[in-house]
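Questions regarding the structure given below will be posed in turn.
Removed from the display is one protein chain of the complex; every other protein chain stays in position.
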Amino acid sequence: MLAEKDIIYRADPHRPSPARLVGVQPLAPEHALFQFRFEDPKENERWTHRPGQFVMVSVVGTGEAPISICSSPSRRGVIELCVRNTGRVTSALHRLKEGAIVGLRGPYGNGYPVEKMKGQDILIVAGGLGMAPLRSLVWYVLDNRSDFGHVSLLYGTRTPEDVLFKGEIAGLVGRGDLETHLTVDKLVEDGQPWPHDVGVVTGLFKYVKDRVDPTRAYAAVTGPPIMYRFVLRELLALGFGKDRILMSLERRMKCGIGKCSHCAVGYKYTCIHGPIFTYWDAMNLPEMI
Amino acid sequence: MLVKRPPTDRPVFGQTTGGEHINPSLQPDRAVSRILRKKDMDAFLESVKAFGSLYGPRQVGPNQYQLMPVGDVAPVSAECRRTILPPKKFLIPARDDLCHFSADTGYRAAEVYTGERVILFGLHACDIHALVTLDLVFNGKYPDPRYLARRQALAVIGFSGTAPDGNCFCHAMGTSHADRGFDLFLTDIGDEYLVRIGSSLGDDMMRARVDLFGQVEREHIDAYKERSDRRQTQFDDTVVEDLPQILELEHDSPIWRELSERCFGCGACAAVCPTCYCYDVVDLVGTDGITGRRVRQWDCCLFQNFAEMSGGFNPRPNRTDRIKHRYYHKQVHFVERFGRPSCVGCGRCVEACPAEISLKDVIAAIRGRSG
Partner (left out) sequence: MAKPRVGIFGLTSCAGDQLVVVNLEDELLDIVGAIDLRSFIMAASHPVEDEFDVALVEGSVVTGEDEERVKDIRAKSKLLGAIGTCAVWGGIPGALNHVGRNTLYQAVYGTEEDLFKAREARPLRDVVKVDFSLSGCPVEKHQLVQALLSLLHGDLPSFPTVPVCQDCRFKENVCLLKTKGQLCLGPVTAGGCLARCPSHNIGCEGCHGPLDEVNFAAEAALLEEKGLPRERIARVVRNFAHQADLARIM
């Protein structure tokens, strides 16, 4: 006997929809951009997501992994995922050829609170692969530019080779409606052409600190754990409220729909309550970063 | 004008089911509770088999029971306090196909359960609460049709006739009594069972052998109340009222480390827990190399790599973190998410733990002053 009588049967949320790999572009060592389109045209039409959301992508027979969507909902047509070759599923993805069938389901997670971010300054801080979910936000903001105040992007990688979306990022530098600053930890060889900064990403704050009003701004930060420690300190020093700092979190996931519990951190499930958490959330959850 | 509608299928004890708006002639024989004589139990269970496959607790070892199909011999074991595995085995099998896949066409959902009704006899109030708790998880924004199909096919005949043992702490968890979540609920009141009817199906089951059931008389009501009063005194209660707050305060208590030195990390507690639902999902390729199955199987947050990510980062790398996570998930985080703990105090984890760790002792220790 069911406790809740009015249960609506829907399609099994565990079942991925067939999608085709329509494009692969190498981005950096071990990183590539994968472009997908659902086999069912209706699904492509229906598809919509928020910046910061993720999909569960299945390589048929290998398994499933959560990957954040790096394309913007404001640019329709294909779903883009930037994937680092790091595990069983991601290495299988990297082996796939264009035209292969994969499984996709989603979008899942909360995504960035773009409604609340309207009318505010936006400071985007990316480290390494953290650029992937933030790229979605960058293009969303640029495509709805009049909704936002001052917008800046600070992006740090290990070396110039590790910069993701090189052509795109180069195109952003010098845009009047977006202030972009890049830095690398080190140059691969001396004298390598790199007309940007060398040093940690926090070194870029000096360029934007006088243009951002922290009381009416959101900071979106994504990067490796070590980066958070320094960036958070910098943001707090600038006067950002803890609930105005947005972080994107990665966890092991098996379902993406708030059930399997692999991604639980404290009372939050990364898959349904995240992956975007405020620093205030993170402070109060164990094991967060 | 009177609104004509059929009688509600779930009358609630002590309440009318719609008052004056329902044409009284439509509920000529309002059924809330009936009386079944103990000697008629076997005959009644025999008639219940017409409604589906009947399962009940059967003894498989000293103080060990399993929910097994009821054959010709009634297995009804009034002594059964808890079965080794809880009823969740009927809803989320230990291993279950989620999807079938093929390299050319991707994944399609595996068939949901369409088999006949499964009637579970002998569930105690704690296990009924556990089913209602699992419903919270498997419904929500993303209802799980595999779970729900099995759930819809499940009928529950609850039973209360056993004094609690030292491992029971349902009373503390507020689950020693069930007011919903069953089709019928039998309470031992001496020579008879007080049978509470909880659903339309339960009513049908009763009416199939209406000859066995008598009306509730004053003496039965008094007998029930007397039993209820007696029962209040049978639990040595652990205090859990503000446990989430105390656990938050004792997050860094050395108790967790001490516990991790005793715990084997074997996961028996989670496997037998009626509300532990964590699962793993794996793809298994068939011998043709192209098609295969995506299987969901029980997992446990105590296992070392439960939260480990593909790059090797593990948010809970040591056993202390994982044990703490398990306790906090059930007693704190579930409360924050669903308004109640997911523990129902059935005592299975205590009984199953090879390291003899008792949740009651842990709670007592955490409430202690030494911390």
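A and B label the chains in the order they appear, each numbered from 1.
Throughout what follows, contacts are C-beta pairs under 8 Å (C-beta built on N, C-alpha and C of every residue); 3 or more make two chains touch, one makes a residue touch a chain.
Just so it is clear, the structure is predicted and the values come from calculations on it, not from any experiment.
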(message) Let's see if you follow the contact definition: name the visible chains touching the chain that is missing.
(response) A, B
(request) Write down which of B:Cys80, B:Ile255, B:Ala352 or B:Ile366 is the residue touching the left-out chain. (result) B:Ala352
(request) Please pick, from B:Ile35, B:Ala130, B:Ala268 or B:Ala307, the residue that touches the omitted chain in the full complex. (result) B:Ala268
(request) Can you work out which residue in B:Val60, B:Ala163 or B:Leu249 touches the chain that's missing from view? (result) B:Val60
(message) Just checking the interface: what residues of chain B touch the absent partner chain?
(response) 60-62, 64, 66, 84-85, 94-95, 261-268, 271-272, 280, 282, 284-289, 297-300, 303-305, 318-319, 352-356
(message) In the complete complex, the non-displayed chain touches which residues of chain A?
(response) 61-62, 88, 92, 95
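By definition in this document, only the chains that are shown with their structure count from here on.
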(request) Please work out the Cα centroid separation of chain A and chain B, and write it as a whole number of Å. (result) 39
(message) Going by the contact rule set out above, which residues of chain A touch chain B in the complex?
(response) 1-4, 7-19, 39, 58, 60-65, 86-90, 101-103, 225, 250-252, 254-255, 257-267, 272, 286-287
(request) Spell out the part of chain B that touches chain A in their complex, as residue ranges. (result) 98-99, 101-109, 112, 131-132, 135, 137-146, 148, 151-152, 154-156, 180-183, 198-199, 201-202, 251, 277-283, 285, 290, 292, 294, 296, 299, 301, 306-311, 313, 315-316, 321, 325, 328-329, 332-334, 336-337
